[in-house]
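With one protein chain held back, the other chains of the complex are shown just where they sit.
The letters A and B name the chains in turn, as written, and every chain counts its residues from 1.
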Amino acid sequence: MPSFLFWLFAGVMLIFGALVIINRNPIASALSLVVCFLGLAALFMSLDAFFIGIIQVLVYAGAVMVLFLFIIMLLDLRAEERRTMNWVAFTGGFVVAVSLLVQILAVISRTQMAKQTFPPLASPQTDDVRNVGLLLFGHYNLPFQVIGVLILVATVGVIVLSKRQLR
Amino acid sequence: MSAIVETIEAMERPPVTMTSRLEGELLEVSMGPQHPSTHGVFRMNVALDGEIVRKLKPVFGYLHRNHEKIGENTSYLGSMPYTDRLDYFCSMTNNWAYALSVEKLAGIEVPERAEYLRVVLAELTRLQNHASLLGFLLSDMGAWGTPLMYAFREREKILDLFESLSGSRMMCDYMRFGGCRVDASAEWLARAKEIVDRFPNFLDEFEKLIVENEILIARTQNVGKLSPQLAISAGITGPMLRACGVNYDIRKVDGYGYYPRFQFRIPLGEHGDTYDRLMMRALEMRESISILNQAFEQIPAGPIMNPKVKVRAFRPPVGEAYGRIEAPKGELGFYLISDGSPNPYRYRVRPPSFINLTILEDLCLGHTVADVMVILGSVDIVMGEVDR
Partner (left out) sequence: MNPTTFFIFTTLLKIVGIVFVVILPMVSYAVYAERKVSALIQDRLGPNRVGPAGLFQPIADAMKFLLKEDFTPAHVNKFYYWLAPCLAMVPAITTIAVVPFGSTLFGVPMVIADINVGVLFVFAIASLGVYGIVIGGWASNSKYPFLGGVRSTSQMISYELSLGLAVIPIFLLIGNLRLTEVVQYQIDHGWMIVPFAGDWRNPLAWLLAIPMWISFAVFAIAVFAETNRLPFDLPEAETELVGGYHTEYSSMKFALFFLGEYAAMITGSAIIVTLFLGGWHFPGIPDGSHGWIFGLINIFVFFAKIVVLLFIFIWVRFTLPRFRYDQLMRLGWVFFFEIALVNIFCVAAILAFHAPPFPKHGLQADESDHGIPGGKMGPAVA
């Protein structure tokens, strides 16, 4: 893929990722996150992983973030905008983030894997939907079903909890 | 019928707090006076919990024009054209109610042919009012005007009849105390009969729509239920009252005009919901057609005006009278007090739409915003009459 596209989308992701945190308005943050997801999807697609890219848009940008927006819209946004900055929390978070970054850089600089160049990816003619499907429902069928049941249980739990609170 | 008579104030209502812990704040929406489906300049202040109506406060008066006070400062004849403007869909019945109360006040006899003409025109008015009401109601439900257009097509024919008889489509000013203003020619009666004969085609089409359309049934059944007790204690009249199963039609109760001479039935509802109110209009139109057909057969020749009445220099004796008729929307009454002068001492209108509207909140509580529009449509209001 043309490398300028990589830099373009990576830049978009970084900028909007930062905007998610910087924006005081939750709606603006949520929308920045959507753009961030779109950039990520574009990166996947440039690796010929159309399926993952599209699912990224469909699930995260199209469904999850819409639900987030739905919830945020019902909140009192002014309260968030009025809130003043807590300097203790800010410096604490800053220290944690910087130390994490230093740690990651240190680890990466020592591993051998980071130095080698990746081999070119498989030919773009592969049908990745079929591959994902066969892998998911063939080799990983049991874990997949278990996760499905877990999510079902979680959903039922949420409904039970919220209904109890209503009464 | 007076087993349990409750006043509206005595009705138990859950206390409405503007904030509840989990449901969050109620959203207060001001619907109207510029809302597309409030039938004119009606306004409702609605408190919504999500989509559910928790509180509804009707606000009216945007079209108030001192009708009653003007009536006291005008001669008896002068008020006649002004009654057209009350419920501007049904000027004929307004005229009749006013003429009836003046006739009661002064003890005037009306010639036979005039009485028949009055019945014909009142029932034609009922036909066009109910037809357009059904159209408007479906429009409020989101049917985008198609039923309304069909209803208006029928209404146009009747308005054309009114125009050729009285000179005006909506502001007819046709009746006078002691008779009617102009006589209907045999040709006019033949035309009217032809239109009435074709009207059942429209009704068949419309009833099929009401009976068969799943969405319409889902939108109207069990929506806006009105109990007979509340309806009676709030003074609800007309199709709305009969939709709750209360057999009360002034055409039968008072037997004013020549209505006792006609064979007709009073359709009654069972549940008092919006569907019944819709159905009530459709069934009443059938009965109106039957009355009209009888009237076309029986109508005699003769004078249309009592020659003893001096319409212009009219001075009724001292006294008071209340004349009421079954207007398409309910009981329309005029209460007049005469002090012997050319102007009434007191001129009071009992408007059916206004009184039927008073229970709007009781009908709407617990339903959704979409239902409010449907319920309001089924009450059948005309702001000219509500605000006067």
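Definition applied: a contact is a pair of C-beta atoms (placed from the backbone, for glycine too) under 8 Å apart; a residue touches a chain by one contact, two chains touch by 3 or more.
Just so it is clear, the structure is predicted and the values come from calculations on it, not from any experiment.
J.: Among the chains present, which touch the one that was left out?
T.: Checking the complete complex, the chain left out touches A, B.
J.: Who touches the missing chain here, B:A99, B:L124 or B:M141?
T.: B:M141
J.: Please pick, from B:R219, B:R281 or B:R388, the residue that touches the omitted chain in the full complex.
T.: Checking each option in B:R219, B:R281 or B:R388, the one touching the absent chain turns out to be B:R219.
J.: May I ask which residue of B:L159, B:L268, B:I337 or B:V369 touches the chain that does not appear here?
T.: Of the listed residues, the one touching the omitted chain is B:V369.
J.: For the chain that's not shown, point to the residue among A:L5, A:L135 or A:I159 touching it.
T.: Here the residue in touch with the unshown chain is A:L135.
J.: Quickly run down the residues of chain B that touch the omitted chain.
T.: 27, 29, 35-37, 48, 51, 138-146, 149-150, 153, 213, 215-216, 218-219, 368-371, 373
J.: For chain A, which positions touch the chain that isn't shown here?
T.: Residues of chain A in contact with the hidden chain: 27, 31, 34, 50-51, 54-55, 57-58, 61-63, 66-67, 69-70, 73-74, 122-123, 125-131, 134-135, 138-139.
Everything below uses one rule, namely that only the chains that are shown with their structure count from here on.
J.: When the centre of a chain is set as the mean of its C-alpha atoms, what distance in Å lies between chain A and chain B?
T.: 61
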